[in-house]
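Missing here: one protein chain of the complex. Every other protein chain is in place.
Coming up: chain A.
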Amino acid sequence: MTAVIDKPSVREPSRWAAPPRPVWEEEPSRAGVAGKGLVLTLACLGILFPLWIVVVTSLSSRKTIDQAGGLVMVPKGITFIAYKELLSGGQVTRATIISVLITLVGTLFSMAVSVLCAYGLSRTGSLGHRWILMVLLATMFFSAGLIPTYLLVQSLGLMDSYLALILPSAISVFNILVLRGFFMGISQELIDAARIDGAGDFRILWQIVMPLSRAVLAVITLFYAVGYWSAWFNASLYLNDQDMMPLQNVMIQLVQKREAPVGLGQAIRTGQLSGLAVQMAVMVVALLPVAVLSPFVQRHFKKGMLTGAVKG
């Protein structure tokens, strides 16, 4: 019942070996195992191969890229020139910093609001919790529409402000429900005990509920952070100043529309800097934080998401 500790499984003979089968289960056929392995390998390669090409090309010199006739599959010497040029000030550097800041501030805000709300709704029988839940749930059935939302943001005076990238999409009702479901699973005796000892609700949330919910907090934080990091549409809608654009919007310009980054056009036309390598480097900058962070949270996905989702 408690979702407290991740116990490492006791028997782990070799880390890659199969655990013993139950006696009633027949041995798998060789062809079956080979077939499964093949499908799984192909699926994984289908995901990794494109990423490999992007990374390798971003690390290739202009000469290697010209020799390969474009994208490079086999690395020949590694150079960080594209990254050096991009991250030594200028358009991409600025956009990366903007994206990092929006992601940090936005995630912190979203988490604070969502955790508070989820805890506030986690005690069945509390006053009005059914009504508030209805108000939140109903939003999953309709959307006000793009144009009315745009007009609202405009009327609130949020145009050309980073608040327009955070506030309208700050909370996801789904995430609140997942958090709430997890909080509801925490033993009531524990919370009552803390209350008898004189702890108020904020203190109970901070010192008891949140430390017991690390798994789900990690997962929801990742969801929010990825949402902010990946967002581009609101920026294209609400920001007019090109210098304020976050990384994804700059990536649209540089990679999809194949424009040269501001200030690097000369170097790309004449020097050893390859336009293609620059494009790939921008993509790597965008995918790196996500690719590095999400596997760490992976082991919590199932537990974090599903404990919450099933309880109404």
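The rule is short, and it goes like this: a residue touches a chain if its C-beta (ideal position, glycine included) is under 8 Å from a C-beta of that chain, and two chains touch if they have at least 3 such contacts; residues count from 1.
By our rule, contacts and distances are computed from a predicted model.
> Name the absent chain by its UniProt protein name; which of "3-methyl-2-oxobutanoate dehydrogenase subunit VorB", "Carbamoyl phosphate synthase large chain", "NADH-quinone oxidoreductase subunit" or "ABC transporter permease subunit" is it?
"ABC transporter permease subunit"
> Tell me which residue among A:Ala34, A:Ile78 or A:Val113 touches the hidden chain in the full complex.
Residue touching the chain left out of view: A:Val113.
> Since one chain isn't shown, list which residues of chain A touch it in the complete complex.
Against the left-out chain, chain A lists 9, 12, 15-19, 21-22, 24-26, 36, 39-40, 43-44, 46-48, 50-51, 53-54, 69-71, 73, 112-114, 116-117, 119-121, 123-129, 132, 135-137, 139-152, 154-155, 157, 159, 167-171, 173, 176, 188-189, 191-192, 195-196, 198-202, 205, 222, 226, 229-233, 237, 248, 251-252, 255-256, 279-280, 283, 286-287, 290-291, 294-295, 298-299, 301-302, 305-306, 312.
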